[in-house]
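Here the complex is missing a single protein chain, while all its other protein chains stay put.
In order of appearance the chains are A and B, and numbering begins at 1 in each one.
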Amino acid sequence: MGKIQLQGVRKVFGQVTVIPGVDLTVDDGSFVVFVGPSGCGKSTLLRLIAGLEDVSGGHIFIDGRDVAGLPAAQRGLSMVFQSYALYPHMTVRGNIGFGLKMAGTPKAEIARKVEAAAATLNLTPYLERKPGQLSGGQRQRVAIGRAIVREPKAFLFDEPLSNLDAALRVQMRLEISRLQKDLGTTAIYVTHDQVEAMTMADRIVVLNQGNVEQVGSPIELYERPNSLFVAGFIGSPQMNFLKGAYAAAHGAPTIGVRPEHMRAARGGEGWKGVVAVAEHLGSDTFLHVDLAEGGIVTARVIGELGLSAGDAVVLSPDPARIYRFDADGKAVAK
Amino acid sequence: MAREHTKTYRAGISVIAWAASLTLFFPILWMVVTSFKSELDAFASPPVFLFFDWTLENYHIVQTRSDYFRHASNSVILSCGSTLLALLIAIPAAWAMAFAPSKRTKDTLLWMLSTKMMPPVGVLVPIYLLYRDTGLLDSRMGLVALLCLGNLPIVIWMLFTYFKEIPKDILEAARMDGATTLKEIVYVLAPMALPGIASTLLLNVILAWNEAFWTLNLTTSKAAPLTVFIAAYSSPEGLFWAKLSAASTLAIAPILVIGWLSQRQLVRGLTFGAVK
């Protein structure tokens, strides 16, 4: 069991309000990702749930019990840190088993559980090594092993993949997702990387300046962002925003079109412009286009079109996929 | 700098450096040499440098004198005892200042430092009288307490600077793993900071070993360490140079070794982290 509810959770550091008040429910067994730019308060929110910081106000319920006043050690959660925070003087075995040892678990049981966890994570050959003798990916796995061995109510991940190289990041992303599904344990995962958020989450919580901007499944956020902020944050490459005449034509101060929702041609009807840069990825091409009436947009074109810098181009957005935003940046219903 | 210096430059500068440092080291060298002479040779004029009958007699005499052993063991007890006691008090305090700082932490640290700057003569009289009236005069316990308090600010400061270098994440991980504050210190912080704790220990053993104000003023025989034992050689002037040298050599040898081992950390400790 591991249902986490936040009720009016606030955090103030001195004069600075980092989190003005968050209400949120994380369902048992779900994988929830907190995403947002740096400084949006996502890590602070995670640390509040962990008990590494005190809330300035509000309640945190884990399975219905208010834990806001409890120390981290008594909340039954485990955490994977960005720096992994492995104990450098202990072996892998010692690291994974430390939490059990603190809980006074009998030695034989610790050994059994540690070995089981190590087997799941392919760490068995490294059990007697110290963290200093492991590669980045292995350290990451030890940190995860330390988290799962205690069978916590929920896992907390604080940007755990940001110290890994790109290839390893993709692999670990998959491993963490699969492990979480297998164990069925609630997970809260903090990241600034929207790709991680999209690929791993059951539900994404987009945070902006300490406020929950939108909560939903990855596809919901992609298809129905309720603000400029979410629209700009979810999706890669970023959504194009246009003002002026282009927007006025659709009756809104700002419109947005995703790069993949535009077609490019050498002629015809649409937004006329000149290719500034063409990035050829083989499978598709990113065209950065200077529009005739001001602004730069990026269009994603499947395959090769033979366009290069300086060529004239006409972009035609899919009319059903044009997002309209009001002056406050809120999405306007179609 | 990735540049090769010319051979002549290196040779020249090396000669100067060796000459200068040998001059500085010479008194210790001469003391060691003298400790192997007979008293007659030690006193000889012109002095004999290397060609004399080397003898271990002085060491033998110093060793067999029971009061040397008493003083030496007092030195060990006082310096180690006061240091261990100080570490016991200081480790939790340094943990708190490094990882659970409050608004007053900085002021507290500086205030602690300022206590170290109080000249001992300022409190000699009341301490002497207090110790006399409570029977602590010439007692090892009394001196251990005094040396411990005298070095406590340095111990706290050194530990603080070492603890500061340990990532906070790791202690938080221990907290998430269910460790209490005490367990966090014992199982995670202390083992990780072991090199720092060790050099703190060494520096303070050195300072306590060489302490020569309180030991000279508050002990006479029972609790007297080597500083006092050596000082006793000051009265019958000129008679026992070889034995003085032997006793002195024995008195400084362990500290010299410890000092050489910890010279780098020494800078940090003695400057309260102002120079690293």
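Keep this in mind: contacts are C-beta pairs under 8 Å (C-beta built on N, C-alpha and C of every residue); 3 or more make two chains touch, one makes a residue touch a chain.
As a convention for this text, contacts and distances are computed from a predicted model.
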item: Undisplayed chain, where the name is taken from the UniProt record, one of "Sugar ABC transporter permease", "Peptidoglycan D,D-transpeptidase MrdA", "Oxidoreductase" or "Formate hydrogenlyase"; value: "Sugar ABC transporter permease"
item: Option from B:112, B:158 or B:188 whose C-beta touches the chain left out; value: B:112
item: Hidden-chain contact residue, picked from the options B:77, B:190 or B:270; value: B:270
item: Which of B:62, B:78 or B:127 contacts the chain that the document leaves out; value: B:127
item: Sole contact to the chain not displayed, among B:78, B:97 or B:144; value: B:97
item: Chain A, residues in touch with the chain not shown (by the definition above); value: 13, 51-54, 71-72
item: Interface with the undisplayed chain - residues on chain B; value: 1, 5, 10-11, 13-14, 16-18, 20-22, 24-25, 27-28, 30-31, 34, 43-47, 89-90, 92-93, 95-97, 99-102, 106, 108-110, 112-130, 149, 152-153, 156, 175, 181, 206, 209-210, 212-213, 216-217, 226-228, 230-231, 233-234, 237-238, 241, 244-245, 248, 251-252, 255-256, 258-260, 263-264, 266-267, 270-276
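Assume only the chains that are shown with their structure count from here on.
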item: Chain A and chain B: spacing of chain centres that average the CA atoms, whole Å; value: 54
item: List of chain A residues in touch with chain B within their complex; value: 50-52, 71-74, 77-79, 81-83, 85-90, 98-99, 102-103, 146, 150
item: In the complex with chain A, residue positions of chain B that touch it; value: 167, 169-170, 172-180, 183, 187-188, 191-192, 194
